[in-house]
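Pasting in a structure now, in structure tokens, and then I'll have a few things to ask.
For this view, one protein chain was removed and the others were kept in their places.
The block that comes next holds chain A.
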Amino acid sequence: MATSTTAVDAPADVPAPGRRPRGWRGLPVIRQLRQSVGLQRGMLVAGLVLTGIFLVTAIFAPLLAPFEYSQLRDPSGAFGAQQAPSSDHWLGTTVGGYDVLSRVIWGTRTALYVIVAAVLMSIVIGVLLGLVAGYFGGWLDRVLVVVADAIYAFPSLLLAIVVGIVLNGGESSLRGGIMAAALSITVIFVPQYLRVVRAETVRIKAEAYVESARVIGASHWRIMSRHVFRNATRTLPLILTLNASEAILTLAGLGFLGFGIEPTAAAEWGYDLQKSLSDVTSGIWWTSLFPGLAIVLVVLGLTLVGESLNDLADPRLRTRRRGPVTPADVGETSVVPGSPSADTAYLDGKGPA
């Protein structure tokens, strides 16, 4: 009796179908890239390329940029304001006399700093609060959710401005400016992470494996860290990429409204756009086009990555490679007498008999 059981029910080393690939192929983005086909793959690849260019530019900005972000003159003299694109200044100069290309390239660095700082802070705070709120529930949960809802009710840019003023107090150094922008974005994002993680936690809390840990007698801390945390945060990479693009927009918006970083402290696209407002009407296109294009491309890249990861994570939205129709079993399929079935005949590579 006992021997027969193992024989049938437990094939010792047959790999289960749908087994997750191990090693580098199992890494988050690479796995999705291998999984995707068709249009979804195109979107993901386009997004990854744009994001890759953004990251490389940010990291190698000192090597790529011809000038410093706040440089107004070189040994041969001052650049001059609103110069058209030329061999000296490929993308021309701004009304303040800065080199546009250098400002655009250095701007990626500022954007990256802000994204990293803002997303890191909001994830740490949001996930922690979400876990606690979802797991323990009660009055703490209610207070946190109400606060999150109140923050939602504010226009996000207005909130960012308020936080920026409170934290910044007119200061405009690189670190001060970046932290102000990052913190104001954090305040807006924390409720998002809080709600997502809280909802997942509430769902996971009712799963049998959490109950079974409770029956075993595991402490709350152990259940939260070992069972809930990793399962509740699986969707975060998706929100993360989408939020990163939103962070850039908020940063640019702040700069555009004049609450950003001073041009002497760092290059910032929003600020450059604002300064180029008057240029547009006088036919000076290069000062506004390139910072604007930079914003659009980075946001587009990050959004494409986020959206396609999102689609790939959902089995119902994921398109799959259709298996090859093997023409080997021609004889097996019967053809309906009287109704020549076009579909089956075509699939079998054989006409109606």
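The rule we apply is simple: a residue touches a chain if its C-beta (ideal position, glycine included) is under 8 Å from a C-beta of that chain, and two chains touch if they have at least 3 such contacts; residues count from 1.
In this text, contacts and distances are computed from a predicted model.
UniProt lists the omitted chain of the complex under the protein name "Peptide/nickel transport system ATP-binding protein" (options: "Succinate dehydrogenase", "Rhodanese-related sulfurtransferase", "Peptide/nickel transport system ATP-binding protein" or "Aspartate carbamoyltransferase"). Annotation: of A:V29, A:A213 or A:L297, A:A213 touches the absent chain (contact as defined above). Of the listed residues A:R73, A:R142, A:R175 or A:R230, the one in contact with the hidden chain in the full complex is A:R230. Seen across the whole complex, the unshown chain contacts chain A at 1-2, 5-6, 8-10, 12-13, 15-20, 35, 207-209, 211-219, 222, 226-227, 230-231, 318, 320-323, 325, 332-336, 339, 341-344, 347-348.
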